[in-house]
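Left out: one protein chain. Kept in place: all the others.
== chain A ==
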Amino acid sequence: MGAPLTRRTLLSLVLTLLFPSMAALGSCSKEYNALLEQLQKQTDLMQDTSSLLDPYIRIQGLDVPKLREHCREHPGAFPSEEDLQGLGRRGFLQTLNATLGHVMQRLAALEQQLPKAQDLKRSRLNTEDLEKLQMARPNVLGLRNNVYCMAQLQDISDTNESTIVGRGTSQLPVPVPASDSFQRKLEGCRFLHGYHRFMHSVGRVFSKWRKSPSRSRRHSPRRALRKEVRRTRPSRRGKRLMPKGQLPR
């Protein structure tokens, strides 16, 4: 009796460590299908280049054919779809969460390169693209929240399952020197291109989940245990970033 309890506790701890920020987001939806549908909607939104890449290209002045040709994802910057399909659910969610974490950092760095919206307004320039770019991070945060919730719903017993979290995210391009803005522009473009492709692949994985039966165990003892463990942590509810189930737009 004591062995399973220890195993569950460890699993909860692993989950908590995997999704540290998500733990602060409060309770998750318990409806597997609703959550999966929401995840798909989010990936659909995020794979759309008009939400991020296109505004970035316009803002940076890269919307000329010669430069767009070179705005291609660095091979290996993001896990390929094949890699993702080959992962188990646990590995997939871990990979996704880790990659999104890195994406958040890169997006924050990209935002620093952009002009300030108030400066644009003062110069009577269009701020629509800038506002779209500024919505990217909340969108990723919302997706991570739901990934965390999905992980909670899943019965992740195979802890030995291989992941590509380290490989995929560690190969994200290293930022170029600050003096070479042109190269940084292109790198940003390539990164966003890869990001959209990655989200497309993620969406396809989720779509396969819809076809396969749910592994949700809403009332499993493990879930109860996880909740028990989470209750022992100091509450960060006050720092909640996204309301439950809300899709950032």
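Just so we're on the same page, a residue touches a chain if its C-beta (ideal position, glycine included) is under 8 Å from a C-beta of that chain, and two chains touch if they have at least 3 such contacts; residues count from 1.
Keep this in mind: contacts and distances are computed from a predicted model.
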Name the chain not shown, per its UniProt record: "Oncostatin-M-specific receptor subunit beta", "Translation initiation factor eIF2B subunit delta", "Phospholipid-transporting ATPase" or "EF-hand domain-containing protein"? "Oncostatin-M-specific receptor subunit beta"
Selected residue (touches chain absent from view) among A:60, A:145 or A:201: A:60
Using the touch definition up top, pick the residue from A:114, A:141 or A:205 that touches the left-out chain. A:114
Those residues of chain A that touch the unshown chain are 59-62, 64-67, 69-70, 112-116, 119-120, 122-123, 125, 179-186
